[in-house]
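Input: a single structure, listed below in structure tokens.
Removed from the display is one protein chain of the complex; every other protein chain stays in position.
Residue numbering begins at 1 within each chain, and the chains themselves are lettered A and B in the order written.
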Amino acid sequence: MKRQKVTDPEKVSVKRKRKSPKEFFGEIGAILKEYTDKGYLRLSKLQKFIYKILAFLRSIPLAIARFFKNLGRGIKNAALAVAEEFKDVGRTFKNGDWKTKTSFLIMGFGNIARGQVLRGLLFLLFEIVFIVYMIVAGGYWLSMLPSLGKQGPTQSYDAVLDAYTTTYNDNSFKILLYGVLTIFFIVAFIYTWRLNIKQNKLAEQFLKSGKKLKSDKDDLHSMVDENFYKTLLALPLTGILVFTVMPIVFMILVAFTNYDGAHNGFSNNLFSWVGLDNFNTLLSWQSAGGGQSYSATFGEILAWTLIWAFLATFTNYFLGMFVAMMINKKGIRLKKMWRTILVMTVAIPQFISLLYVSKMFARNGLINLTLKDTLGWISQPLPFWEDPMWARASVILINVWIGIPYLMLITTGILMNIPADLYESARIDGANAWQQYTKITLPYMLFITGPYLLTSFTGNMNNFNVIYLLTGGAPTNPAASGAAGSVGYTDLLITWLFKITTGAESQYYLASVVGIMVFVVVALISLVVYNVLPSIKNEEDYQ
Amino acid sequence: MASVKLTNVKKIYDKNVVAVHDFNLEIKDKEFVVFVGPSGCGKSTTLRMIAGLEEISDGTIEIDGEVVNDLQPKDRGIAMVFQNYALYPHMSVYDNIAFSLRLKKVPEDVIYDKVTKAAETLGITEYLMRKPRALSGGQRQRVAIGRAMVRESKVFLMDEPLSNLDAKLRNQMRSEIILLRQKLNTTFIYVTHDQTEAMTLADRIVIMKDGLIMQVGSPDEVFDMPDNLFVAEFIGAPKMNIISTQLLCENGKYYVTPFGSKIPVDGDKGEILAKKNIKAGPVLLGVRPEHIDLSSGGENAIPCTLVVDEMMGSELHLHVDAEDEGGAVSRLIVRVPTIDIGKEERKALVAGAKLNITFESKAMHLFDPETEKNLLV
Partner (left out) sequence: MSNQKHHMGMKTLNRVSNSAIYILLIVISVIWLIPFVFIVLQSFRVESTYQVGYVIPQQWGLQNYINLWNSDFKRWYLNTFIIALAAAVFQTVIVLCMSYTLSRFRFKMRGPLMRFMLILGMFPGMLTMIILYRVLSDLGLTQANAVPGLILVSVASSGMGYYVSKGFFDTIPKSLDEAARVDGATRLQVLYKIILPLAKPIVIYTILTAFMGPWGDYVFARYVAFGTSAGYNVAVGMYSWLTNDQINNMYTTFCAGGVIVALPVTILFLCLQKYYVEGVTGGAVKG
């Protein structure tokens, strides 16, 4: 024990003389400029801390720069690859035999001619379907896409019925939807056509070198063997393509239109392309409809969303870990019971627990009534959901109540995986419980759960259920509400988005812009964290 | 019961990481070939390419004259034993061994005969109904071998099958593999990083490093005549002493001058040097620890200081420091049979003791310091 005091060189040097501010920051600066292990190790604790913050800040632009560099390289490579494809198509046509050449027009011809009937027929079928679709419908949708429809609904007097009848003409919504689908279809066709060419080329090469082509039976068999992954992925990916990718593409496009309740593209007015107007509106400082500007509202909600996500993530994380450590502590009995009590609350559907608790804390809810009427401790109900600060604090506290059991489960598993000898050696080195926590448990946990924390953070940014079921965004923020709909102090971007689309004006275009902004924020945070995370970890090795 | 032929086989990961360069080898029917080398040398990758578990980037692999590049593992007529045994945890030992036969739709009574016969051969009959987790390491190893045996395949592949066993069990299983080989009488390809396993099991050893074949030869050949410095150091334990020294040529006679001595290179070795017309100059001299003798001094004896002595039982490993004219110190290992050392002598062998060592010309290996090739081959 005594030995430690004498031989800690860092402490000795710190005590010996106090560094002047110039020296203090000069040393940090020198290492920042040119990273040397030795210099880092000689810094004082405070200097190390400052160094880390500075290094982190410095790495953000680097990470972003790296991202764009990679992006640039990716685009360049993609362009080169496309050029190579074109060249290869040309070469195949020049060098190919008549079967291959015919396949340029009649897809699958080469396959059928070479005995791979099944593949050939599928190619041919796809081509026929494509051509028929393009003639019957695709051409129309595509031609209407630039205008999103020319003629809205018209009314005409029907003499027989003695009434006005409405004729629905173009439908902007369908034009946009099917236009996008048609483009998807065309891309798929080009890809399949290319595949057909490539297969012809390969088949020719194969036959020339005396190898046998795969028969239909081989093809079918490969669906459960070497190509089994294609079979397995077919259904899930189709689902994702149709129900996620396509809608997202559609909604991104909506951000560039004036699609809303008054322009539903069908029964009242058509909607049309408006370029970047919606982004200008959201990001401009001009006041909207008499209230504050959209950008101010957006900024306020974004700020609260980030604060919420940060607090919700870390309160749950640390408290969950704390509970897990208590239950895991040696000598605590009934471990299973404590765990089951908490886990049980995971099972109960959130809408029940959240709605119930929300009403429990309401103005005339159980808590207030008990305190006021039954116990008489207060004369006025506590403003859990009426006062902005109360509401925000309550939301975070109740979220802890919801989140701890889950975090307790996750951290329990990891805690039990920390090698016991790490603690034993730390105890021999003289570490107390707190030091063991900060020097062993926490670094280990952060290392393992780093990616989880990130997803949890972004998940909380989009945590619709907790906010909507607890407060519905209340209390209302009068300054922010107005043209942007009713906005409350606890509204997250995601609940705001929901309100915009379900509100009276159904400003779909605005919701779409907000959605894109959520994506941008989430992507930026993820990008920075992913790029910075490893460097932080490396530095932690010095502790 | 088949030959295996690898022609210009390459494995390239991610377009630029080359795991195996241009591998050429012909394995004869019923031969026992061992791939040996340090980890990351490409030996397992090569085996996995033969098995069809790893795609071949370039070249061809033939089994029994048929190109198998595009065949699935199951269609190649191979059986394989994995390093971690890869027993199916949810199946009993019997089901594990019967698995491949059931997939082939072999009738159950035939399966029964085959599995029980294999189990008998391997001495695991009493564990047939157990699950793998109830078995010891050695028993699991036997089950893995049994599973491969019943496939009656043309080629038997083994990927470091003994490296998860403790030393004693490893020796036992090694001799059992020799017996198994005699019984099965088929082609074996065996991968290991342990040169002792390679030496004891192989008909031919393939020594690899960084994806390249360093030497192919029988155990005797690679031990006596290593093609290059790497093989010389890799084969044999403790490893060969390498001394950086000068080769002299005086009146057609060659000498080496380690640590200020002047030892003639005579006999066969001198003749080879003369025939190849090797010039005098710097050279790497290799001497195996067991070929160095302690002497009481005299001509060509090299004085040195004892640093560590390791008593191994039947023999003594002496780590000694010798100093050359320039004052540079080299550490050498000398291996002496315990029986050759008297009681008094043994007592004197303590750290700091002054010793003299000698070695003969026939024990010498000479390597070119630039190319690291053996000058005597």
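In the analysis below, a residue touches a chain if its C-beta (ideal position, glycine included) is under 8 Å from a C-beta of that chain, and two chains touch if they have at least 3 such contacts.
Given the structure is predicted, the values throughout are model-derived calculations rather than measurements.
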Touched by the hidden chain, restricted to displayed chains: A, B
Touching the absent chain when the full complex is considered, from A:30, A:326, A:442 or A:479: A:326
Residue in contact with the excluded chain [from B:147, B:269, B:288 or B:365]: B:147
Which of A:32, A:360, A:396 or A:529 contacts the chain that the document leaves out: A:360
Touching the absent chain when the full complex is considered, from A:202, A:262 or A:523: A:523
Hidden partner interface residues of chain B, rising order: 51-53, 72-74, 78-80, 82-84, 86-90, 99-100, 103-104, 147, 151
In chain A, positions touching the absent partner: 173, 177, 221, 224-226, 228-229, 232-233, 235-237, 239-240, 242-245, 247-248, 250-251, 254, 323, 326-327, 329, 331-332, 338, 340-353, 355-360, 362, 364-366, 369-370, 372-374, 401, 404-406, 409-410, 412-414, 448-449, 451-452, 455, 458, 462, 464-465, 468-469, 493-494, 497-498, 501-502, 508, 511-512, 515, 518-519, 522-523, 526
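Assume only the chains that are shown with their structure count from here on.
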Chain A and chain B: spacing of chain centres that average the CA atoms, whole Å: 52
